[in-house]
Each structure stands twice: as structure tokens, then as C-alpha cells.
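First the structure, which I've put down as C-alpha cells, then a few questions once you've had a look.
Of the protein chains in this complex, all but one are displayed in their positions.
Up next is subunit A:
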Amino acid sequence: MSVYDVLQTIVPTTIFFAAPLIFTALGGVFSERSGVVNIGLEGLMTIGAFVGIVFNLTFADRFGEWTPWLALLAAMVVGAVFSLLHAVASVTFRADQVVSGVAINFLALGLSLFLVKKMYGKGQTDQIQVGFDKIDVPVLSDIPVIGPLLFSNAYAPSYIAIALAFVSWYVIYKTPFGLRLRAVGEHPMAADTMGIHVAKMRYIAVMISGALGGLGGAVYATIISRDFSHATISGHGFMALAAMIFGKWHPIGAMGAALFFGLAQSLSIVGQTIPFLKNVPTVYLLIAPYALTILALAGFIGRAEAPKAAGTPYIKGKR
């Protein structure tokens, strides 16, 4: 097996597995940059996956080809609304953000399974019939060597995920909105003094994370699992959280980390077919994302530092 063959096996599956993680990790970046810790990403992905699949199953006949796209949109909207619970609890009611995030995870799984049983009379939905088609990116896929590797025979949402990372970078670092977002996450009192509405910014940021988490979950369900059950989203939200930290709370970093974790996931599945990886027990590949995140946090791979005000509610007038 030549190196090129190996790459041709690994690269597309890496992008395939990374896309949902990229969306969700970007959501995490928005939320945490504004100072709200979001352990609830897992739950937001669960809700997104649920909405994505149910919408697809319900409206496939009416919308045909457009169904998966509309399903993603629906998942974003529902994800954003659902994340309002986290925003209300942790911004307005000054709840412990970690506890509130844990509650989001519980509620998302409980509610979506409850509704699945109510609607379908069983714990698992049917497989969706209308998914995304694999596409070749026009022009770019004609580039020799890297064209077939990176730009052909893949799903459109994967490219959108990568593009969105750059858009997020631009929004967070190059626009007034992004400056305000980072300000309320680093030093909310200073931001408040400058006339920035801290609570409003945090609400917006949490809702963006809800929309992106929902999108990530829906993308996962639509292109990878193709149905919804209790095990559809099992740890992907936490892996996205890890990607955000490993990427040092930076959109491009988060995307890079998500791609890397996607690589680990793809190797744990296709690794058996690749000669020099055949003897590596899969357990090392399975724990790699988590172990690396711990090392990153411990400062062995460059210090990862959270936004200063992350995790603390802002109370006006309190020093």
C-alpha cells in the first residue's frame, strides 16, 4: 500500500468525522469567549441530532432534495432556543455554569428520547432516506494530487464547517461584535463601564453556541449515523469541548484540533486496513483526543488558557 493510497483512505474519513466536531467546537468558542462555560455542548448536539432526523423523516416527501438542508436549519433554530435555558440559568439566575450544563445534557437526552418513544413508539427512529450527496468541489477537485484527496467525493457540510471556522475567526477577531464578545469574557466590568450590555452579549453568544451545537449534532446524525437513538451522540459534544480547549479557545485552533480528533477517530476505524497501524491497539487511538487535551491543559503542549471571566456570573456593582 503506497503512502498515497493510505492518505486516500485516511483524509476523506478524517474530514467526514471532523465536520460535526468543528461546528460544535466553534459553538463552544463563542460561548466561552463571552465568559459562559458550556459543558452542555453534548446535549445541544443531541437535540440537534434529534431534530435533524425527525425533520428529515417527517418532511422528506414534501421537500425532497432540500430536506437535509432544511433539517440542518431546523436543528440550528431548535438548538438556539434550547440553549436559552442554559443562558437564563447561568446569566440571569447566576447558576453554576457547569451544573447548568450538566442539566442541559440530561434534559436533552431525556426529552429527545421521550419524544422519540412518543412519536414512533420505540426507542430508535427509522433510517433517513434522503441524505446529502457526495460532491466534487468545482475547479478545486481538478487540481492534481490534492484535488482528488481533499476536494472530491465528500459531503458539502464538511466544507461549510471548515469555511465557518475562518468566518468565526473573522467575526471574533476583526469585528466590533467580536471585540465586545471577547471583552465580556475577559473583563466584564470593564466592558460594562464602556457601555457594553454584558448580559445581552452572553445571551447572544450562548445562543450561537446552541445553534452551532445543534448544527453539529444534525450533521453527525444526517451523514454518519442516519438515525437517532440514545447512543447517537455519545461523547461527541465532550470531544468538541476538548477540541475547543486543545485549540486554545481560538476558532482556527479549534478546527485544527477537531480535524486531528477526526483523524484519531478515523484511524480507530480504518486503521486495521493500514499496514503500519495494524498493530497499534485501537484503545490508544480512542483515548488520544482526551489524553492530548489533558497534556495541553497541563502545559506540555503549549499553555492553554481559558478566557479570564469564564465560569463566573457577572453581578453589576460587585468587585
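A few points about this structure:
Quick note on the criterion: a residue touches a chain if its C-beta (ideal position, glycine included) is under 8 Å from a C-beta of that chain, and two chains touch if they have at least 3 such contacts; residues count from 1.
In the analysis below, contacts and distances are computed from a predicted model.
Think of the chain that is not pictured: of "(2Fe-2S)-binding protein", "Imidazolonepropionase-like amidohydrolase", "ABC transporter permease" or "Oxidoreductase subunit beta", UniProt labels it "ABC transporter permease". Considering A:22, A:45, A:72 or A:89, the position touching the chain not shown turns out to be A:89 (whole complex). Taking the complete complex into account, A:294 is the one of A:60, A:252 or A:294 that touches the chain left out. Contact with the omitted chain, checked across A:11, A:25 or A:39, is made by A:39. Counting the whole complex, the residues of subunit A in touch with the unshown chain are 37, 39, 85, 88-89, 93-96, 98-100, 102-107, 109-111, 113-115, 117-118, 230-231, 234-235, 238, 241-242, 245, 281-283, 286-287, 289-291, 293-294, 297-299, 306.
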